[in-house]
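A single protein chain has been omitted from the complex, and every remaining protein chain is retained in its original position.
Each chain carries a letter (A, B and C) given by its place in the written order, and its residues are counted from 1.
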């Protein structure tokens, strides 16, 4: 069995970052899991992912506290902070939280940083399964935006062993998904950390557990596309995405470039959906504790692009606060059917106003038309007549109604998603 | 019908550059065509391509004569130099040569430079189908390694019209293949000339003729991969390739990166095969009038990589001088069957010594193992056991004999190409 | 005698670009010369410079007409367009205009583009003093923003000879100053054209005439500083400068970096002064036919920076329209005395609000204080006390009055220029 089988369709889930930054608590995670199980699971939503720094007892937002001590076990492995995750007391790690999430019929994911804790290296603590110690396997390379870790020398067997010991621990907790950060695009070293990606791939495969591998941050280099297809289930094609039109607009170009790399098990990632109630304790992206700054039309554009591209869908808002409009947006049956069934998609046209994608599944053909201008626009026959059937009756997926394109008007920043 | 259908399998042919630089003559072209029809056609070889500067009467090697006058028609279109291509006299262009090649059951290709002749611009000559003149549609951008052309402003309808008039002319000559140069990687402007690529795509489509589009030079940017898939049948992933091991070695990385873009109608291009008798009037690549400097083992490596990658195969040597060993190399039935039938291929392993590719067709599975070191090496079980079946009987395609991999030894720079 | 002696103090003059782009006429040049002789000469203003494309009969603004024919003599040398410069009729070139300007006690300057006319190369015209022709010495390199010229191969003696023939012609016209363009920072080749700079240096020296050499455009690379000191009197440290605060603000950093290269005969150049009535037929810089968009305070800042840095001063506005305030600004005796006498200057402090320069002459010490913020600010004792004498009486040069710095307030974008 190949790791490509771990994610035959694009992963769909919830991630704690957009709402809680580095500071989410066990109760909040469970609250979101409960909501998903009850309201979203039937549509395919299944992962609950605890994002960065669950080992940091004092984490309180998206701003890290440089150089503070983290919770760590006797083998130089980070473990959950008990004050934030009470069920992890007595060395149980995330086992109980994982069990709880599984009991709801969902899957459990965690975030980790590439490397070994710097505190382990400077204290020269032990490693599992070897007499070598933390200092022996550490490399003098860092993440520039977080001070927790040093890189690991996986050219040494003991370096691989350290990653093996991490994944063994995570598998024992029942982890189904890991998001590894500071690895797909090092802002400092201007490239992916290829060797550590390959080591984590191997470490996962050794566990025998189907753990989906997600790599961050982006933008991953497109020249690494073939390598990433061989090693990961999803990887970020973009830096952190927040609720600004300019960021959404920039995604069109990236999505178009990465489309040739989409295939079952490989899902280039447009990043999380900063929709609904976000920023509760997250301060990145220029927001605050607020509702998404995207308009309804922009949200339809976002969802149309993410789904026709088959990006993973990781919801960032607090689910228990979800409003009916947003819930409907992310549980549209026609759209999600398309999303799961597509086997081909490409951008076929682009100018300053219009972007058009075409896609197909075994049985159907789809078109997405985007108006990226700041004004309402009628579908332009002089441009579109060679691209889409203007006079035929087609299905508007978002509204589940028949339309003809020739008389359609798209709002500023709006989209139409149709089945031919 | 899509242009992807113009080349359902990778194009195979002969190109005049490696032997004659800019200076090939009609007689030489016909000689190579005759040979191909007689000895190679049955194996799938079919294109005969006249490379650069067939309009330059004094061309005599790979070194261009800067700023010399070129043969041109009344519509600012370059035409063959009569002294080199006698059948083109009286405005017949390449029609008779094309007819001759077709009469052999082969296809006819030509090379062109992006743009409009500088001499047309400075003389401000006429264009077909418009009152605008050469100066009106020219852009002040150039190719840095050849002084023939200026870029064309295809944002103007008359710019598109000029390219339309070129392709109309080529179609009237019976051209089946054009290689457009100074367009896929401008050495000066550090990018592809996207607009002119799209204009040429449109101009071809308007002719209604199945003309394969090949773009040069490389390396094309991998970020342009999706765009190139939409516009061309083949594009160079590499700068000019000559018979040096270091150039062949460098191709492994490029081929691995471009593999995800291979599909029917889209064939990323490793460049021509500098094999057999080359350099007759070409002086690039550090050679001279000589036989390829590749060893037999290196030639097997080259052909194994090009075929498992499904790069186009464009032979560069003078065919009428072909030796039996080389002829056999390029007409191996098992290898060419694989080459035409594959529908998937990837590099699956690489270290300083070994490179391994896997590929499959509808019915078969293939492996290529390369020893890129400078020493003979036995297949290394500790590395290969997870990748290939070591003890099973497999078919060595080059030798058409059954072998078991565990006891195989590969020569320095050598390769094994096997069917499982 | 060294060429450094040609400009012992920084050149001061008028240049036609900011007002007329490529289109100035003889009458306009004379009008400005007359004004300068009468009103500015006594303060040191002396050069009258005809900027780009005086060979182009149809030039009408800053926008060039690509590929149009230029006026040229039998030796492939550009000559003035008679319709614009009537005194140049009958092959007299700029001789009569030069004589006129000299008769006013002023000096005469012209602009040229690096290279040989493309029309000469494509017509393969003759060169003076050799049987070689234009095609033989041309290089396939261009200016990306103007289509007049090709580079010259000065590795050939005939290439040097061509530049010698140009300078011989200019010397015969009585030229005192040449501004050579497309040479100090090629936007296309990302460097200076070193060889052609050295060739022009040699060609000037051979004339025996004191012709000041000015190189454009900028920004010249600071790594070329030592080379430029050896070859030119002035060179642009900046791209074209127009009347925007952001451009003026950006000059502070450049001026600070280039200060170590200032010495008699070498004057790194902050570009022309877009002051007074500009844009009459120039459309660059986002302006139009208008008065400078700089506020009075910004103009004082500009003049304070240019003079304490000892940048050349080349006035860009139409002199005959000069208003009293601007005339006073550019003829302040105290300021110009400082400007001509300084032998050392450096930026000594910079933060987000304040920039401070110190300078000295044989006999005096000067300080310039700039408020680069968008708000009026009082001189900040906590910052300035270590830098300038706060309580001492000092001379405010612009106002010619005694002040004490401790109680001074600077307007937004304003400056104080003082003598200790």
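Basically, a contact is a pair of C-beta atoms (placed from the backbone, for glycine too) under 8 Å apart; a residue touches a chain by one contact, two chains touch by 3 or more.
Computed from a predicted structure; not experimentally measured.
Colleague: Determine which of the presented chains are touched by the chain that is not presented, and list them.
Modeller: Its contacts among the visible chains are A, C.
Colleague: Of the residues A:24, A:121 or A:338, which one touches the chain left out of the display?
Modeller: If we include the chain that is not displayed, A:121 is the one touching it.
Colleague: From the list A:37, A:138, A:305 or A:322, which touches the chain that is not on show?
Modeller: Once the missing chain is taken into account, the touching residue is A:138.
Colleague: Write down which of C:348, C:383 or C:403 is the residue touching the left-out chain.
Modeller: Checking the options C:348, C:383 or C:403, the one contacting the hidden chain is C:348.
Colleague: Can you tell me which of A:27, A:89 or A:188 touches the chain that was removed from the display?
Modeller: A:188
Colleague: State which residues belonging to chain C touch the missing partner chain.
Modeller: Per the touch rule, chain C residues meeting the hidden chain are 222-223, 225-227, 229-230, 256-261, 346-348.
Colleague: At which residues does chain A meet the chain that is not included here?
Modeller: 66-68, 118-119, 121-124, 135, 138, 140-142, 144-147, 188
Throughout what follows, only the chains that are shown with their structure count from here on.
Colleague: So which chain is farthest from chain A, going by the mean of the CA atoms in each chain?
Modeller: Farthest by centroid: C.
Colleague: Could you please state the distance in Å, as a whole number, between where the Cα atoms of chain A are centred and where those of chain C are centred?
Modeller: So the centre of chain A lies 55 Å away from the centre of chain C.
Colleague: I'd like to verify one number: the distance from the centre of chain A to the centre of chain B, where each centre is the average of its C-alpha atoms, in whole angstrom.
Modeller: Spacing between the chain centres: roughly 40 Å.
Colleague: Give the residues of chain C that touch two or more other chains, as numbers and ranges in rising order.
Modeller: none
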